[in-house]
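As structure tokens, the structure follows; a few thoughts come after it.
Chains shown are a subset, placed as in the full complex.
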Amino acid sequence: MKLVMAIIKPFKLEDVREALAAIGVQGLTVSEVKGFGRQKGQTEIYRGAEYQVSFLPKVKIEVAVKSDLADQVVETICTAARTEKIGDGKVFVFDVTKAVRIRTGETDGDAL
Amino acid sequence: MMSISKRLMSSLPRLSTVAGGAAAGLLAAVPAFAEDAAAPTLNSGDTAWMIVATAFVLMMTIPGLALFYGGMVRKKNVLAIMAQSFAICCFVSVLWMIVGYSLTFGTGNAFIGDFSKAFLSGIGINALSGTIPEVLFLSFQMTFAVITPALITGAFADRMKFSAMLIFSLVWVLVVYIPVAHWVWGGGFLMNEGVLDFAGGTVVHINAGVAGLVAAIVLGKRKGYGTENMAPHNLTLSVVGAALLWVGWFGFNAGSALTAGGLAAMALLVTHIAASAAAVSWTLVEWIFRGKPSVLGIISGAVGGLVAITPAAGFVTPTGALIIGLLAGVACFWGAVWLKHKLGYDDSLDAFGVHGIGGLVGAVLTGVFAAEAIGGKTGLLEGNAGQVVTQVYGVVATVVWCAVATFIILKVLDMIMGIRVSPEQETEGLDLAEHGETIH
């Protein structure tokens, strides 16, 4: 099994979720994160004090899938999240050594 | 405010001229009583207005100022700063009842009142101050004594101990606020000199601003100032706070007419005009120099305009107010955005930058724009250049006394109990460290 973790632009979340659902992904987990990268943030100024907003709002998606689906999932995410503007984000893939569905105790492939 | 002082202090010589403006309003308001000024009777309209004005000024401190300041601190300190306004309201009100009113408005001498009205003794339900009950006059004044130390808390936000803050506020009201209020409104020497301060530009705002500046310097900068992100955590709170300050300020300024007549109405109008104009000028200046009109900017401008019109509210025309407002917006922008960074003190929420600078501008411009037709006093533009000198005299006396006394109080308190929280507590945030609570 693999865990695909993607950092994307927040307003792309719904597109990505739909694209993944379309290829049969039945579950995923999302967190609000802040990203630092090539895309530069704005400067906020409050009564003359400048704060460089180095961190931009991003959304992190984590999807566990069977290993053979991983590439398709990565592909799908990339396509759905792409705006071709800087800051579109990254996808990383990890090995998962075990997966369990808490409700039933099913493991691995059955747990997803 | 002056017309009442007149009644309270009728032994003082120059009062009839000092109180001229307000008295004119009084005449307009209650013509039926005009012939018989020696035996005023209660006027229910004046009383109705002053009850509400008192409520409005209370609303300025809680929740107005608590919100205005609360939105500007970091999230870990928001309850603490709001608690400071709330606690000052409670503790200072008790102090005011016990000795504050008496020391401010009891006859006394040119520098301080006396203890004749301690615990409000002898002030019955039928005692009058002008055309309103004396208990109402002292309640209205109480709300002024409350907001002044609360304004100071903006300067030392995020680093002062709650215990030290409480004791400082009580001592400061006794040693600085009460004398200065007596000097200007209670028959003291500045009143006798003819210093004009309709609703507290000097007594409240310069006083608080200067005390804040001194406190910011004595306490030192916030940990991480200049390197860590100290951006306001939630300006929606500050917008609401500024709006409630504005609404409440009608009580502050128009209430200082102490009657519900033409003077109060004019004070309301000029207050609104000056606030609007200052918000406009801050916004435009910021747009030009910083590229964007910030929300913190427009509300700060409005507050700066409200501060600046405070001493002038019963003395100037709408056009005077427009100019005072426009100038105040620019001056406070300069104070909060440029001066502070230039001189390098950490006046966290610009108690000095807005209230100090705005108060100074307003005090001096009152001497410039005072119009006989409004408040019976003339200013520079009507040929009375001396009024500007008198105004500066009042400002200097206040600044000197306030700065010296504030410095000594803080230094002594620091020796006795320490006035600043530990670095760990500052990092953790005052909400949790000082009050054991957090925003979840």
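In order of appearance the chains are A and B, and numbering begins at 1 in each one.
The rule is simple: contacts are C-beta pairs under 8 Å (C-beta built on N, C-alpha and C of every residue); 3 or more make two chains touch, one makes a residue touch a chain.
Everything quoted here is computed from the prediction, not taken from an experiment.
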State, as a formula, how the whole complex in this structure file is made up of the labelled chain kinds. A x3, B x3
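Keep in mind that, in the parts below, only the chains that are shown with their structure count from here on.
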On a C-alpha centroid basis, what's the spacing between chain A and chain B, in Å? 52
Touching chain B in the complex, chain A uses residues 44-49, 51
Over in the complex, which chain B residues touch chain A? Could you list them? 72, 229-232, 290, 292, 294, 296-297, 300, 336-338, 340-341, 350, 353
